[in-house]
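What you see is the complex with one protein chain gone and the rest in place.
Labels run A, B and C following the written order; every chain starts at residue 1.
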Amino acid sequence: PEYLAEFNAKIDAGGFIEAKDWMPEAYRKTLVRQISQHAHSEIVGMLPEGNWITRAPSLKRKAILLAKVQDEGGHGLYLYAAAETLGVSRDELTEALLSGKAKYSSIFNYPTLNWADIGVIGWLVDGAAIMNQIPLCKCSYGPYARAMVRVCKEESFHQRQGYDLLLQMMKGTEEQREMVQDAVDRWWFPSIMMFGPHDKDSVHTDSARWGIKRISNDDLRQKFVDATVKQAEVLGVSLPDPELKWNEARGHYDFGVIDWDEFWNVVGGHGQCNVDRLAARNKAWDDGAWVREAAIAHAEKMAERERQAA
Amino acid sequence: PEYLAEFNAKIDAGGFIEAKDWMPEAYRKTLVRQISQHAHSEIVGMLPEGNWITRAPSLKRKAILLAKVQDEGGHGLYLYAAAETLGVSRDELTEALLSGKAKYSSIFNYPTLNWADIGVIGWLVDGAAIMNQIPLCKCSYGPYARAMVRVCKEESFHQRQGYDLLLQMMKGTEEQREMVQDAVDRWWFPSIMMFGPHDKDSVHTDSARWGIKRISNDDLRQKFVDATVKQAEVLGVSLPDPELKWNEARGHYDFGVIDWDEFWNVVGGHGQCNVDRLAARNKAWDDGAWVREAAIAHAEKMAERERQAA
Amino acid sequence: MTQTSVQTVVASAEHIEYVMRLGDNALILGQRLSEWCGHAPVIEEDLALANMALDLVGQARLLLTHAGNLEGKGRDEDQMAFLRVERDYRNVTMMEVPNEDFGRTTVRNFLYSAFQILLWQKLATSSDTELAAIAAKSLKEARYHFNHSAEWVIRLGDGTEVSHTKTQAALDYLWPYTAELFAANPTDEAVSAAGIGPAWGELEADWEAMVLPVFAQATLVVPARTPFKSFGKFGRHSEHMGHLLATMQYMQRTYPGAQW
Partner (left out) sequence: MTQTSVQTVVASAEHIEYVMRLGDNALILGQRLSEWCGHAPVIEEDLALANMALDLVGQARLLLTHAGNLEGKGRDEDQMAFLRVERDYRNVTMMEVPNEDFGRTTVRNFLYSAFQILLWQKLATSSDTELAAIAAKSLKEARYHFNHSAEWVIRLGDGTEVSHTKTQAALDYLWPYTAELFAANPTDEAVSAAGIGPAWGELEADWEAMVLPVFAQATLVVPARTPFKSFGKFGRHSEHMGHLLATMQYMQRTYPGAQW
């Protein structure tokens, strides 16, 4: 109770909770869930983009994509590290992902079907992720907030690269422009679903009180839509929503009805790639078991040899 | 001794030995070795050509190639059946192949590197095989001889298809003609090595006495070279042997020195594909173990159910 | 005859799409089956799988030639097979997912050949006489594919514990993709109204009546339907398709215009 008051005071003052600080169990649990989901998303997110590395159409783009996917793995690593400060192990978290118990961002259950998807993921998916994540750079849990500072910086870079890829394609052949439009048509609604259900349908109100979630889903989504419409115009693509138009009164863009059935179907495991994504992660893990075991066995041998030499 | 006299008499009269007939153990062993090697060659031979099925450049050629490789599997099957008449089981023979104990034709340890290889294998490799095999249609062991009649008929068909593929390519673009020439350059010497060592260096003299091998290696090779030079001219490719020229006195084509070191290296397991070929066969066998076990288990269940119902 | 000829000349977009879909199913499944060549569990199955692949490539040739004729832009079977972009292929997604193992390959052959039997039976009386002729020929082939794969489904499902597990996993994986076969769409409606062929959705009950008893005999459990949707027949494929095409189209893409 005394601790709780102190905890609340620190949060209200906009201070950071650190790993060694006392925190309510529910706060800890919420953070573990959110940070690990975020970490899993980075790891699973390597798959749809990784799908195009071997077919990248130029060496420059191959290098950029490799570096990007590598960054995502890196984000996964330091997010797992942030989660570990809360007293869970990476193996536990991995196990939860592989068994399907833990969630990851549903967006990665959509397939990457043409090269422009790589650009659109950078532009729209990373763009939406950044909108979601910038407030987290000031969230109440210090290790998470600091991880997000780094993540956001790199994601912004990725977003610009994605947009640049699309600009290049839009300057190209008719076929290239068609690819971009096709990719935008497929990714637009999934991207704006990334902000989650409408505020009226949303749970997790504790997150707001605890200073983990500082801006509402709908506000973030609106901000994203407003920013993106102009970028789409510059690019010269149309967004696949006939109801998308400027609302002078609101000072924002209105947009059409989101198919939340689809959203929940994908969250529930029935998206186009849920099964393949988890299978790919499980295969990587199972195929790699002998490698991890060898590393442990070798480390033990070395330790034993040192003991004997001592 | 009495049996042996009868056996020898039948052979000398050009008659067929049948599965139930008495035969010398050495004759049986020689036949098992030769027939099973031949069967293994058909099975391993599916791999270099199978390598191009998924990339065949037209649907017609894809169909022809599929049918051809299927035929080879069929040859393998009835050659195994012919070997089984001599009292060995297919599992034993398969085991000998997979462990590397049994040999198969060394020609299949060369890689297929461009689409023209498919045509050249039909023209040169099947062509050489036919030369080797036609005499076997009259070999002294009935089941083998009858199998070879069917094999030779189908191989002749394959040879014509291969030659036709090359004719089509030679009528095509410069790049296509280059592919054909490249393939001929790589397959010519391996093909004429298929007749085996020169007669002066050859063993297996019993085979001749027993009516298994009726024409010598060098005679067959000469016959093949003589026939092929003209086909090469029609095709418009050069054969990669500067010493190849008509010898009026002999009434045959002379040809250059064969690199028997290479031949024995490949026979000895050190060709370009020996390891990959055996690995592919072993993988197919190992991956398929559960399927074969299921078939046996199911058959036993069915038999058991019938017994119980009876 | 006269009526059909007229129809052929002024084929509707739906008619062309319907035939292309059939052709692409044959093409893509044929491609997948041909990957087995030389790698099957026993030689007999090497032959059987190659034989099925051969049947399907043969069907693809007839169907894509016909689709090209209906389209009237002078595209031959190879231009249709090798020179379209991914979005223009109309095969159902199930055809393009990887073979994985003999279990998945067998269950897919079984699921699809049952569907084919029903479809070819209906198409044998198509107002498109060319399509009807192809259907009559293909029906015999589909029956062989069905019988052969049904026997294996039973052997594998009711074989060992391992084979049961693997085959159940194959069925669990493939079953959601079968919903795509029967999904309603304007193409089917138009084609059905024109007497060219059935809307595929009409075949679902008969198809279940063909496949469910075999799974029961194989002691396999058919999963419940889920909201999973795939869209291959509308041109939106899975990530597997691009890799398949990279291999299949490679020669035609690399040597444009060459004759083989």
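A few points about this structure:
Note that a residue touches a chain if its C-beta (ideal position, glycine included) is under 8 Å from a C-beta of that chain, and two chains touch if they have at least 3 such contacts.
All of these numbers come straight from a predicted model, not from anything done at the bench.
The chain not displayed here makes contact, within the full complex, with A, B, C.
Among A:98, A:229, A:244 or A:280, only A:280 touches the chain left out of the display.
Within the set A:10, A:62 or A:214, the residue that contacts the chain not displayed is A:62.
The missing chain lies against chain C, touching residues 85, 243, 245-247, 249-250, 253-254, 256. Residue-level contact of chain B with the missing chain is found at 48, 51, 55, 111-114, 175, 182, 186, 261, 265, 268-273, 275-276. Panel shows chain A; residues 43, 46-47, 50, 53-63, 66-67, 69-70, 73-74, 76-77, 80, 115, 165, 168-169, 171-173, 175-176, 280, 283-285, 287-295, 297-299, 301 of it touch the chain omitted from the view.
We take it that only the chains that are shown with their structure count from here on.
Chain-to-chain contact here is organised linearly: an open path runs through the chains from one end to the other.
A summary of chain positions shows that the Cα centroid lying nearest the centre of all protein Cα atoms is that of chain C. Remark: among chain pairs A-C and B-C, B-C carries the greater number of C-beta contacts. The centroid of the Cα atoms in chain A and the matching centroid in chain B are 57 Å apart.
In this assembly, the C-alpha centroid of chain B lies 35 Å from the C-alpha centroid of chain C.
In chain A, no residue touches at least two other chains.
Residues of chain C found to touch two or more other chains are absent.
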